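Note that this complex is displayed minus one protein chain, with the remaining chains in position.
Chain IDs A, B and C follow the sequence of writing; residue 1 opens each chain.
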Amino acid sequence: MSATTTAAAAAGAATAFRLEAAPVDTGQVQLLTPDGERIHVPGLDLDCTPGELRAMYRDMVLVRRFDNEATALQRQGELGLWTPLLGQEAAQIGSARALRPDDFVFPSYREHGVAWVRGVDPLDLVRVFRGTTNGGWDPQAHNFHLYTLVVGAHPLHATGYAMGAAQDGADTAVITYFGDGSTSQGDVSEAFNFAAVHGAPVVFFCQNNQWAISEPTERQSRVPIHQRAQGFGFPGVRVDGNDVLACLAVTRAALEHARSGQGPVLIEAYTYRMGAHTTSDDPTRYRHEAEREQWTAKDPIARLRAHLTREGHADEAYFAEVDAEAERLALRVRAEVRSTPDPAPLTLFDHVYAERHPLVDQERDELARYLDSFADTDAEGR
Amino acid sequence: MSATTTAAAAAGAATAFRLEAAPVDTGQVQLLTPDGERIHVPGLDLDCTPGELRAMYRDMVLVRRFDNEATALQRQGELGLWTPLLGQEAAQIGSARALRPDDFVFPSYREHGVAWVRGVDPLDLVRVFRGTTNGGWDPQAHNFHLYTLVVGAHPLHATGYAMGAAQDGADTAVITYFGDGSTSQGDVSEAFNFAAVHGAPVVFFCQNNQWAISEPTERQSRVPIHQRAQGFGFPGVRVDGNDVLACLAVTRAALEHARSGQGPVLIEAYTYRMGAHTTSDDPTRYRHEAEREQWTAKDPIARLRAHLTREGHADEAYFAEVDAEAERLALRVRAEVRSTPDPAPLTLFDHVYAERHPLVDQERDELARYLDSFADTDAEGR
Amino acid sequence: MTVTTQLTFAKALNSALRRSLELDPKVVLMGEDIGRLGGVFRITEDLQKDFGEHRVMDSPLAESGIVGTAVGYALRGYRPVVEIQFDGFVYPAFDQIVAQVAKLHARSLGTVRIPMVIRIPYGGGIGAVEHHSESPEALFAHTAGLRVVSPATPEDAYWMLRQAVDSEDPVVFFEPKRRYWDKGEVDTERPPAPLHAARIARPGEHLTLAAYGPMVKVCLEAAAAAERDGLSLEVVDLRSLSPIDFPTLEESVRRTGRLVVVHEAPVFLGTGSEIAARVTERCFYHLEAPVLRVGGFHLPYPPSRLEETYLPDLDRVLDAVDRALAH
Partner (left out) sequence: MTVTTQLTFAKALNSALRRSLELDPKVVLMGEDIGRLGGVFRITEDLQKDFGEHRVMDSPLAESGIVGTAVGYALRGYRPVVEIQFDGFVYPAFDQIVAQVAKLHARSLGTVRIPMVIRIPYGGGIGAVEHHSESPEALFAHTAGLRVVSPATPEDAYWMLRQAVDSEDPVVFFEPKRRYWDKGEVDTERPPAPLHAARIARPGEHLTLAAYGPMVKVCLEAAAAAERDGLSLEVVDLRSLSPIDFPTLEESVRRTGRLVVVHEAPVFLGTGSEIAARVTERCFYHLEAPVLRVGGFHLPYPPSRLEETYLPDLDRVLDAVDRALAH
């Protein structure tokens, strides 16, 4: 908008009144071209050793292989559902690698790559989707909260955690992951606002994978999502979400910004959901194959591989070795998932409350007696 | 923020990466100085006849008088509560006078001035606060919805109404009023976003009266509230909320913008709540008298009066006549409120559902029988 | 004239929406993914294609926004039919539903009507992840100003949705998602009953089973099994939870003398509690046993590998029947 200040108006030097939205900014930060060429962006230093670059490559390959395996396991009936991260490896590995161990992560339900970097066992993730648990890991053990399936609910948790951390005097930062669609939820706006007002050390990491199930980003926002931050008074930036280096560098800068008391940052990682929304979804109903093909050319793993090759940091033998490791991981996951037992019925009641609750006790006892009655009748050969 | 576009970066012409919030814009549109001097702002034409100016003056004086009377009636126990608009007359009268009859208004709970312009009888407003009804007027009769007391709930209604109006092919616009504090509610952000995505013909009119009960605007937003619109991709503008002409002109422009299919506008009318939040509130607990005094100098009625006088559009006799009319209004309100009967008990059940609901019928019958039993025992002299 | 077709529950809902869209240009559909995709359960399949983007709207991902803008549509004279994608995602819209939708008719002294339908696929039994299997109907039935219904058969799915769209009141319409793929006869010419009438789904003598939505089938199976043991169970399909058709239910209980209420929702303060309380009050001298309730436990819906234990099934129903008859 272009408003006229009193002073200027009084001085007769007024700019003309116009009702105008802020200009649309579709620029994005990129450090690696799709061909693997390194771009240098002033103000955004990033020195990665070849070892670090290889480690990110390895992360992405392993996570993708694991993700594919989980999809396969769902098809085979071993999982109830899976939420593939296919295509979003760079956004997740790059941003997660910017974190310190004492930083805290609030993921949504697709952050398998972030979980991996935080040291969560893939098996723990898979069990949630198998349906043997709604949790799966100890959030404190990894500074990685549980997946949140209610879209948009957890950025508020991240903001509160960040406020608490700041109150502790810690220089811990918090990062929270959510999708393009999630930004429409009131809770996400409230999180933006609470964080801005309190200057909370939280980084909002939005993976804009272009789709919220069947709805394209234009149904969720009139402007590029990173611009949402402007309205709440903090910086927003779009980064090439298929460029692991850019994701690492920008997230690092944002965490530093937050940590140093300057408040929140919104990062929009511009990427693509190469697969279905979940294994229950059929994207052919609502999007064109051509779109997917375009994005294939920007593949995050191929891009880093090209860079490693070009710079001589890795050779075919290395890549083959990583692939082999990925296969071993997949094998382990498959074997262990298949042998994961179902929880015992009475565990239902174990953690409803931290302290005793007579109703829960009573229902547990009743169910136990009821189940026992079958044991009897089964024995009797009912 | 300052992001580097791929193209620019590739060309080596990158601007440096910085994490930066959008610049803070505290400018506001003003057409009338506190001394009543007319300012001309290019692009914002406003031709008011002397008669129109006087009509606005009259509106403001009458509404203020009525508002004071309602406060007094509350003190005397005739009302349960009152929400004074004192100080916000210009924001309300100016914006409301920009509306066409077929436009539709969604107010919060302090829009007595808007109600006045829409032809709602002050008595209808007062009865809500007396506690004889939760409604009070027929929204369709005035294109003025009921007051909404749940902070932030109604901008969504306004947005939906506007979408529906557009769908009808009407060039009706919608305006919705809410406070600075209300902008923190997720529902208000959702309304901004729905309106932006659908290009709905709705004007969001935020009266920033500096306080949400005891919390100053800085507790609600890190940046001036009109900037919130930027993040959703539509224009936001701050207007001097004590300047009735500026409020009229800017609202007119915004309605035109909406009506012509360009989507929503957010107007922040920068004003001041001169009185208490409600008659239950004691502002001396949380704010300084000095602040109030500063704002007295910017009084919206005094300002227009000065302008009328300066331009020779009205004289003392006119002002006295308006004052007398205001007294008559106050007298009528006082008399009629006092003689407003309480609703009959069984009317409780009248409008819970539009169609019959056996439980409601049953409870009505039971209560009727129960009340009748008293009639009996009372007669028996229990 | 009777025109019956064999439809799945899902297709019956789809047909009801199609017919409603055809009959009244003011009917609009709003929700997440209901357009091109046809909804995650395909209930709105092809409707956007056939009625356009303005009649069948893909909404931004915000339940409060969906219901809140639907209120505005209603005030503008439309009849919005809103889809909540899953039971567990209705809570962000809770304020709009209980504080706005439910109250507007009363607070406007009847000058404003909100003829809105809020469709909620609900309940478990489909092996879903968290938040996708809940039964929050009691929360809405407790809220005055809302009507709450849940069909159990394809025919009721069709007609009750048609009737809900035609209702001048807001209706929260709970669709038993595990029954979406069940087939049944649908007579699209004549409604089987008014929206709020209960239905004797199976007559019997010894005990009344009351259920709605997904549990009607379970109760019918239990009644069939009991018959083999010489027991005659009456099954009442309540269909509506606000209002509840107590006269029909009480008439049944007066005949049988015993009542077991079955629902998936947790028993504690579930709809069964009201039914037990009220039926006991009205049929005190006819009851030979206390009203028993079979339902979910007092816990968040469990992970799917435990849902078989959690959900009432034929055996748990018969166990309660045995206990009631033991009195």
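Operating definition for what follows: a contact is a pair of C-beta atoms (placed from the backbone, for glycine too) under 8 Å apart; a residue touches a chain by one contact, two chains touch by 3 or more.
Note that the structure is predicted; figures quoted are calculated from it, not measured.
Q: Please identify which of the visible chains the hidden chain touches across the whole complex.
A: A, B, C
Q: Which residue, C:Ala102, C:Ile118 or C:Leu195, contacts the hidden chain when the whole complex is considered?
A: Touches the omitted chain: C:Ala102.
Q: Quick one: say which of B:Gln76, B:Ser214 or B:Gln294 touches the chain that got left out.
A: B:Ser214
Q: Return the single residue from C:Asp169, C:Asp182, C:Glu250 or C:Glu274 that touches the missing chain.
A: Of the candidates C:Asp169, C:Asp182, C:Glu250 or C:Glu274, C:Glu274 is in touch with the missing chain.
Q: Have a look at C:Val186, C:Leu299 or C:Val317 and name the one touching the chain we're not showing.
A: Among C:Val186, C:Leu299 or C:Val317, only C:Leu299 touches the chain that is not shown.
Q: In the whole complex, not just what's shown, which of B:Leu86, B:Leu123 or B:Leu367 touches the removed chain?
A: Selected residue, touching the omitted chain: B:Leu367.
Q: If the missing chain were put back, which residues of subunit C would it touch?
A: Looking at subunit C, the ones touching the missing chain are residues 64, 88, 91-92, 94-95, 98-99, 102-103, 106-107, 130-131, 138-139, 141-142, 144-145, 242, 266, 268-274, 276-278, 280-281, 284, 289-293, 297-300, 327.
Q: For subunit A, enumerate the residues touching the unshown chain of the complex.
A: 133-135, 138-140, 145-146, 148, 150, 153, 156-165, 167-168, 186-187, 190-191, 193-194, 197, 350-355, 357-360
Q: Can you list, in ascending order, the subunit B residues touching the missing chain?
A: Touch with the absent chain occurs at residues 80-81, 128-134, 149-152, 181-182, 184-187, 212-215, 219-220, 280-281, 285-286, 342-343, 345, 347-349, 352, 357, 359-360, 363, 367, 370, 373-374.
The rule is short, and it goes like this: only the chains that are shown with their structure count from here on.
Q: Distance from the CA centroid of subunit A to that of subunit B, rounded to the nearest Å?
A: The separation of the two C-alpha centroids amounts to 41 Å.
Q: Between subunit A and subunit C, what is the gap in Å from one C-alpha centre to the other?
A: 35
Q: Send over the residues of subunit B in touch with two or more other chains.
A: Answer for subunit B, listing residues that touch two or more other chains: 186-187, 190, 193, 197.
Q: By the touch rule stated above, which residues of subunit C touch at least two different other chains?
A: Residues 59-60, 62, 64-65 of subunit C each touch two or more of the other chains.
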